[in-house]
Structure formats: structure tokens, C-alpha cells
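Next up is a structure, given as C-alpha cells.
For this view, one protein chain was removed and the others were kept in their places.
Let's look at chain A:
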Amino acid sequence: MTTLNPTAPQLALPAAMPARGGRRPDLLRWLVLGLTALAVLTPLALIVYQSVLDAPFFMPDKALSLDAYRFVFDDLDFWSALRNSLVIASGMLLISVPLGAVLAFATARTDLPGRRWLEPWLLTPVFVSPMVLGFGYVVAAGPVGFYSNWWQGWFGGVPWNPYSLPGIAVIAGLTHVPHVYLYCSSALRNLGSDVEEAARVAGAGPLRVARDVSLPMVMPSLLFAAVLVFFLGFEVFGLPLVLGDPEGHLVLTTYLYKLTNKLGIPSYHLMAVVAVLIILVTVPLVLLQRRLLRNAKRFVAVKGKASRHQVLPLGPWRWAAFGLVMLWLFVTVFVPLSGIVLRAFVSQWGEGVTWWQALTLDNFSGLFEQDNLVRAMVNSFAVGVLGGAAAVFCYTALGLAGHRRHDWGVKLSDYLVLVPRAVPGLLAGLAFLWVFLFVPGLKEFKNSMFCIWLAYTVVWLAYGMRLIQGALLQVGPELEEAARSVGASRARTSRDVTLPLIRHGLLASWLLVFMIFEREYSTGVYLLSPGTEVVGSLLVSLWATGAVEQVAALSVVNVLMVGAGLALALRFGVKLHD
């Protein structure tokens, strides 16, 4: 240790002067909160308002009335759609929760072969548009699908029917396994193996430990995921749209979608009623989830120390578990994606067609011959890259507005973030369409990418905020306090300390938001117009026109875009979940 040189002059510093900046009111913060409230609440308010009108809001002779509710409640289709939604949501619950929990336990806690490289594959269904998956099942496992044909050739007759209600429920269940897996595996990872080891030492066998210690301790997360899957069951749109069409199975979202044509005139008031009813189902579930999350956090406080993780030897069961994982991957990822890819490379398909004879690249070259398709690809890419960056910017602003504060502004932003969770993308897109029609001065933007970007940003608000808040949590509070103590204002501290420290987290968020924006399909459905096409939503309208080749090729492009993001994310070691 050096000692001071006594002859050295003392630190000759002038008397402290107050730091620059002074005490400007948190104008910026309230501006951010206010804009967020506006962006989140206006569409919602408009939906509710429209639902109690007897005609579209832009008609001159509209009046307040509950006629629309009466009409919907008298419609038998509505009740069957509600019933189907319930069946699908319950089916998803029954399939994805146990399967997701088992997959999570197997990858996080056992010596399952290949558990290191399996994870990105387990998550793929999250990043692939359900529209694409649904279409994949049609061409792969539908009545004349590739796999159906092959199976029929070998065994005569196929035992499955993806167009039946149970078929849709099973497929929806299988594709939502990753949602459960995500929450369950991060809970298991946070749970130190010491609590499990303590049970082992006390004399419990491995299965006993799983049942008596691990399962109860991840139970809050499992419950949370179960509620999530259940309300996602009411929001699924792409799968039932594609798979439910042939046999005429409607769910709430597709019922809403088909309402457009029901009366011939724009039936906005009816759509608004269905939207309100869907939101009435999801809001309580979201609130329940929030409660559960708080309980889960309390549980985390008593968790063991997350130190070394001992893996549980499965013995001969290793390969059985591996088989189960592979089977799920095959059915959920490989079958639909291979179906799409095959279909994209053949000119036609049906009984008696051999695929190597029909092999062609025309479907892809065809994509570049139509302006709207080219625009869709350019727009999708732009909304992912630029829009993703802009969205991360907004999420960061909101994150900083609530960072290390404990006032009602924070509570407000917490609830604001919850709202879009309860509003499915399809409805949010519709609501934004109305906002841009309704609010004077915004009409010019209706047919612009800004409208789509705004809808995307609001729809994925909760997801984005989780990413940003996760990054913000990593910053030690005393690093910021140190800046405050040497004289930096809050804003200055955010700029000079917080933001530089979370820059990697921001880049990772950008990448993840890019993927999510590429995947998005339902939000843009009502916002498509010449010039604002995006691939995901264009697939929906192309599907309705029966342009199978274009849908297949465009789906492959869509998957490739998301895949590129995923590859980059993996390359740079971005954590795909917390």
C-alpha cells in the first residue's frame, strides 16, 4: 500500500458547486407514461365504445344500443365457437402442461442425451408463425398431405384427421408445449439442486425427490404456465383458421374474422362485441396470472442456493425420454416444416403425383413477379429490423420510466403492460384500424407502415418489457446511486450509467423482437392495404384466395427470416428466455 507523500500538495479542488441540471420535473417520464397510456387505452376504449353502438362508429346514424350484443348472443355460430374455444383451450391445457413439464425436467435435471443442443429446437414452435404451422399440417397430414399419402400407401387409411376439433386441439396443444417448457425450465434452473440433494441424503429416491421436492417447488411456475396456455387457447387464430375451415369449426377469433362477411356491410359493432367478450375471458385470466406470479416470486425467496446442478441419472430410461422428445419434435416441428418446404418446391400435389416429377423452383421465382409479394417481404424485413429497433427504444423508455421508482406511475405502467396481453393480436389490429379511422389527423397514417408498427409494438409490449426489465434488473443499484452521489441527475444517470450497462441486453432484445415481428401474422390482418403488406398477414389473405403455391413459398421465406434471427441469436449467445 502506498503512503501519501507528505510534501505533495494537497488536492487543490475548489469548493463544491452544485451539479448542472438542477431539478427539472420529470417531464420526459410523464410524457412516456402518458403516450403509453394513450397507445394502450385508446384502442381498447374504442372497442368497448363500438360494441355498444348499433352501427359502425363512422356511420352518421349510429346510436347507443345493446343490439349488437343481442345479435351475437342469438347467433348459434357464436355459441358453437365459444364451445370450440373452450374445448381447444382445455385440450391445450391437458396436453401442453404435462408434456412441457416433463420436457423441462428432462432437459434441466436429467442426463437426457443431447440436452444441450435440444433447447433451441424445443423453442422453435414459439418462433414459427402458427399460420405456417397450420398450413404445414394441411400439406403434410391433411387428407392428401405428403405424410398421409405415404402412410396410406403403406398401411391403407390414415388414423388422424387434423381438421377435426380434437385434431386441432391436439395440434394446438403440441405447439404450445414450449410455453410451458419455458416457465418450468427456468423455475427448475433457479431451484438449487441442494434442496434436492438434501432430500436424497434424507433417503428419498430420484422419483420421490421429483414428486416431493422439485414438483411442489416449481408448482407456482407450472400453474402460471397453465393459466397462460389456457388463455392463449382463446387467442389462437392461425391454426383454427387454416385447420378448422374444411369442416367448418369456428372458434371465437375465427368467428370474429368471418363476421366481416356475415352481413355484407362492415359489421364493426358485432366484431367489437366479440372482441369485448374475448377480452372478458382473458382479462380475469391475466389478472389471475399476475397473482400467481407474485406467489411464485414469494416462493423464489425461499428457494435453495442455485449453485451446481447435479443431473439425475435416468439409466435405461434415458433413451425412452430421448425418444419422447424426438417424437414430439418430429410431430410438432419436423412434420409441418418439412411439409411446407416440400410443397414450396413442387408445382402441384395430389394423389398419384410423385414429388420428384413435380419438383420446381417456380414458386419462389413467382414471388418476385408480383409487386405485393415483393413489398410484403421488404416491409416485413423493415418492420423487423427498423421497427424492432424503434420498439426496443420505446420499451426502454418505458422501462427507464419505471426503473427504481415506487410511485403510482410505476403501478400504472405495470397495468398498462398487462392490457395488451389480454387483447389478442387480431383484435388489437382491428382496434388500431379503428383508431386510425376515427381519430382526426391520423387518417393519413392509416395506410402506412407506421400503423402496423404501432400495433405490433403495443401487442408485444408485455414481451418487450419483460426483456428490458430483465436487463435493467442486472444493473446493480449502487452503480446508479454512485452516479447520483457524484452529482448526476436521474436522466443523466440513465444515459451515462444504466444504458451503457444494458447495451448487450438491448441488442439481444432487438434480435428477439425482430423474430417476434417477423413471425407476427394476426395483428396485421386488418391493417393490410396496398403498400403495407407484411408476409405474416399476407399469408392469411392469400390462404383465403387458395393460392397454395404462393402461400407455401412465402411461408418458407417467413420461416427463413425468423430462422436467420434465431441463428444470429444463437451465434451471439442471446438467452432465448430467462
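Definition applied: a residue touches a chain if its C-beta (ideal position, glycine included) is under 8 Å from a C-beta of that chain, and two chains touch if they have at least 3 such contacts; residues count from 1.
We adopt the following convention: contacts and distances are computed from a predicted model.
Undergrad: When one chain of this assembly is omitted, its UniProt record names it as which of these: "ABC transporter ATP-binding protein", "Xanthine dehydrogenase family protein subunit M", "Cytochrome C oxidase subunit IV" or "3-isopropylmalate dehydratase small subunit"?
TA: "ABC transporter ATP-binding protein"
Undergrad: Considering the whole complex, which of A:Asp362, A:Asp414 or A:Asp496 touches the chain not shown?
TA: Selected residue, touching the omitted chain: A:Asp496.
Undergrad: Looking at A:Ala483, A:Val534, A:Val548 or A:Val574, which makes contact with the chain not pictured?
TA: A:Ala483
Undergrad: By the contact definition given up top, give the residues of chain A that touch the hidden chain.
TA: Chain A touches the missing chain through residues 1-4, 6, 8, 10-23, 476, 478-479, 481-489, 492, 496-497, 500-501.
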